[in-house]
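One chain of protein is taken out of this complex; the other chains stay put.
Showing chain A:
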Amino acid sequence: MTTPTTVTRADYCVLACADAWRGDGEVLASPMGTVPSIAARLAKLTFAPELLLTDGEALLIGDVPAVGARSAVTEGWLPYRRHLTMTMGGRRHVMMGASQIDRFGNQNISCVGDWRRPSRQLLGARGAPANTLNNPVSYWIPRHSPRVFVERVDMICGVGYDSAAAAGPSATRFHELRRVVSDLGVFDFATPDHAMRLVSVHPGVTADEVREATGFPLAMSDEVPPTREPTPGELRLIREVVDPSGLREREVPTA
């Protein structure tokens, strides 16, 4: 047996992100970032073959090339105008990044500091307001820290549960935050008040470490289980098919 037996942190992250799309059916998986892109491909190759994927530009791809490689099969056309329309129609599950995220899942990618004169201008609200109100949303955060997991975000781009509830039934109608995956663990909002909860820790991480790296009180049970192990098949697909050049290790380096 020459198969490497060590599962890296990046592997667990890929697996935890892939599981976000489990059971979604025939919807567009819209991953932002390297690990989510690997994860969406893994999901499609295993337990979610109905997922739709794009080439990152305007085409829906009919094959599952390695991340960063060119697709050879086109199954559809999805320019930005149709992508935005698809979002509003809800047949999509996006995994976005977050420069800041709070306890109820409000997300900021616009700017840090006072919006009128930010200390750090970032991307802008982009499509986060439409995403969060129209289709399921998950988040991927490659470096878990109290600067990202904050008590309050400086500019609400992606709408959290408390903000959606305050805005009324048109805001909550299709609002659903599925999960947050960081380099330390997996989180959801399945608590009575929709506050963020630690669901699992990646092997090698303790619940206390997660608590210390989080800038708000985190709901958790007394015994937080570990993130699930990959099957040998999944590990082989990650290493040999989807990410043979190991791009995931660059986004989540092994300590």
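Assume a contact is a pair of C-beta atoms (placed from the backbone, for glycine too) under 8 Å apart; a residue touches a chain by one contact, two chains touch by 3 or more; residues count from 1.
Note that contacts and distances are computed from a predicted model.
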item: Listed names "Putative CoA-transferase subunit alpha", "Thiolase", "ABC transporter permease" or "Stage III sporulation protein AD", with the criterion being the UniProt name of the chain not displayed; value: "Putative CoA-transferase subunit alpha"
item: Residue, one of A:A48, A:L133 or A:V224, that touches the chain absent here; value: A:L133
item: Given A:V73, A:L123 or A:A190, the one touching the chain that is not displayed; value: A:L123
item: Sole residue of A:V73, A:A166 or A:A190 that reaches the chain not shown, by the stated touch rule; value: A:A166
item: Per the touch definition above, residue among A:S110, A:S182 or A:T214 touching the missing chain; value: A:S110
item: Interface residues of chain A (partner: the chain not displayed); value: 57-59, 77, 79-81, 84, 87-88, 110-111, 115-130, 132-134, 155-159, 163-164, 166-171, 173-175
